[in-house]
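Take a look at the structure set out below.
With one protein chain withheld, the remaining protein chains of the complex are depicted in position.
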């Protein structure tokens, strides 16, 4: 997604192996504890890991070398992303986690020089975190045309008023990018909103709560904020791109974002699959009779392997096309992988829980964390139903035109 | 389950209506708060509700009038159970929640006079709570033949040693009934264990933790304990039934217990179905375009209605047969409803979450609570796979004999 | 469905046993041959069976004794219907097969005296067969408002023009009842069509073909005709009921008709389940290792048993309600059983085929016949999707009104 990815293809395989080793040796031993929290108590340890990752040349895989990253292109990064996805804190450690990664892309592509030096640079270096305020509780997120949040121009300022939630990682972030209606009279509903950068020490901004989600409110990076903008004033220079471009930029942001999510989900699937197989061979029903001998367990393992493989091939195929032809050319593919992989993810997690029996519903493994916090995968960035309809209508349109 | 249920059949319909009214007016307004906890802070309020339920003649529906209850038979109680199941605290308020209800049955049927006056009586009146220690972390719960916990007789005492978990509601309970091997040399593995009552102020007993399950450890009634018995000494008079009868009693206990669970699950389904329908008609995708107009949503509503109806008819049919013919005659039916209804439950909850979108994964509705805490329904009291195999083998046996 | 069913309830159990014995001893030995055809070559043998069934007092279970039947009410007949459904020719032998049974009901309730003596009487006695011409190839059957077939009044005659298909058992029938638009100007589209009786020796009627369906055109009772009405003139006295009542009568006809279908499907399920279990215990993978030991097979058997049981309870519950409260009161229930049982039927057949391996796809068992000829169950009398939407909208309406 960065204009000049410059990582040599022939060096990819050893690089991937380094990521695998790092995550296995440095991250797997602590990630269950980290998600059990409190997250903030682990910040020093996570900071150390980031330092180490920089020393090893692994930090910020998606950024160009000039920006302090590894310089991977979309297809290369997708492969790293699967590896990092095996841990709930993988992307965080390497500073390529949502929503920061999306904000980096936005600012890189559309930010002013000033925005870049003030916000993008420290974000790229992992010195600050950011968030993205789009979804609103009162309106269906699946129809982004409807936004109640407004940004009214008064002199050199936008005055923002609105109520957002699912502002991921707002707790502890330094700035947010907020989607607000600036041009309510624009003819097309797709040209009414803009993206505006809001520093979070602004007195008109308030983090109301970290929303309790599936049993825990979480904190810091592992949280989703409900936030208010009340008479929140920012200079007009905080606009990102142009007025009315909000949806266009959001689409731009979501395209690769869905690739990232999907590859992360596949990483989760692989870790979960590993847990499932290990459990199957170690759990004895009778002495010498492991669960693995049960045909139902075998069915789940076989079906999971098939579905994970199908998912990876589809996402990589989409990434390849997107890299070659741009985001517009793969709109159908993006919808396809979004609902297909999210469904596989939930099925694989569910089977692994069942294989674990009572242990599977405790918080003593990562299964519970993902069962709960990835249920949203079928909802955010467009629920399954919206993507299926969009894909089908696009296909049917081509038939109508035949 | 009590020998002389004595509630007049013709009075059932108005009684059910009273339960419906109580739960709607007194319990629905607070139950989401109660499960958000801390549970203990709600104990006074819940105590008041119990008092009120006694005044209205609704308390302890499953107990005979002589024991301070309503006097319902199994089939009548099943219908009440569905109503109470609509709230996570329904059964608790009316003192007919697991594991207390199972322990009441056990002690009623097999307790000594002394056990009854000391433990059963206050349990029936809701003055104390109890728990049941059976599952062990080291051994597959689906094969109850394997128990590592032992109770060795020394003089007039049993010395109990063992490690149990998923001891529901251990936190705050006054006694537990523990399943322990007393006769390791018995020929049949089904005759090795016994049930022993252990007061929880025993110094040899320790509640290690409330197990964090699906994001929360909970407390008191809403918790599942991990417990240890170390040199835990109780008088032999604490034996329930006879030595070696542990499994026989557990089967006795599980039969109606599964009816109770299934009817509770159907109650959950109905509440969830109600939430789903209300959301479908109130959530607008576009002005005047509610979710309810979407055919996918309609499919989920129709399929859920069909599956819930099927579940209820099957469980009621099983309850009727069990009441008439005893638990043994319905072993196939019990396996059938166990896996069928648990599956329906999870499907209905999952659909309702999807209909709620982002709200569905927050803890702002009960959906998240049930999505998390009923995932165990497909595991406890025998996982789906065990019940399916048991049912099929029983059916196939009849074909072999033909 | 007949006004004065008069079969004594206490005699039902032995009657059902008689049906079971008859079908097992007289019909199972020949039904595979009969469906392999040619059907007409078996007519004499089938005639003998009818005679025998009359002698045993089993003929026409749905008709009153006065009409030469057994006198069962809807609920009693439903139980017989399941038994007969175990064979593709069960209902035929006892003269209670669609479409004749629906036509008998129609004429019984709405026929003129003349229609009754000329057509109903021989139909009841099994001397003639009939058919029902409703579905049209050019218009979606799921929206019966649209009919292109017209019946224009000219003097004392209707002149019928139109093209119908899926006119079940037209081949060999003596008359059809045709649905045709008589009142194109009626305000409500539901009041435009009428039902008209057409003797099939009418020169304006033509059986174009027995439609090849799933590999065979069949013949006689086991066929579905494509028919044409061209300048087909019948006296106005052939009208059934009143002009414009076509849809009302069709609804009347479909209500119990769907109960009959569902019970027949459950009968199929039971026969198929029996075949599946027998195959599981007899087919050896290795010497002494029957298929029945495979957990996947056990899962299918358990799931099938659960789903069949659920189906039966739901259909019987609906039949009971319909008998007590009439067809209107069970419209939601009818939709529910229609899609639920059709789905179960296809799943059970599919599993049984898989258990049979290569044999399952041959015509050497009945599985292939039902796999092919019951695929329509999810389509005729309203496809799954229509019933699901109808049910959901009806439910949601009650929420809107709350």
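Quick notes
Per-chain residue numbering starts at 1, and chain names A, B and C are given in the order in which the chains are listed.
In the analysis below, a contact is a pair of C-beta atoms (placed from the backbone, for glycine too) under 8 Å apart; a residue touches a chain by one contact, two chains touch by 3 or more.
Since this is a predicted model, take the numbers as computed values, not measurements.
When the missing chain is restored to the complex, the residue among C:152, C:285 or C:325 that touches it is C:285.
Summary of contacts with the chain left out: across A:314, A:366 or A:379, the touching residue is A:314. For the options C:38, C:57 or C:357, the residue in contact with the chain missing from this view is C:357. Remark: the omitted chain is touched by one listed residue; of A:39, A:59, A:77 or A:340 this is A:340. Panel shows chain C; residues 36, 135, 137, 140-143, 146, 165-166, 211-216, 283-286, 291, 294, 296, 353-354, 357-364, 368, 371-372, 375-376, 378-380, 383-385 of it touch the chain omitted from the view.
What chain B contributes to its contact with the hidden chain is residues 294-296, 299.
One chain of the complex is left out; on chain A, the residues touching it are 277-278, 280-281, 292, 295, 297-299, 301-303, 305-306, 309-311, 313-314, 317, 332, 335-336, 339-340, 385, 387-389, 391-393, 395-396, 399-400.
We adopt the following convention: only the chains that are shown with their structure count from here on.
Annotation: 44 Å between the Cα-based centres of chain B and chain C.
For chain A, residues that reach two or more other chains under the stated contact definition are 294, 296.
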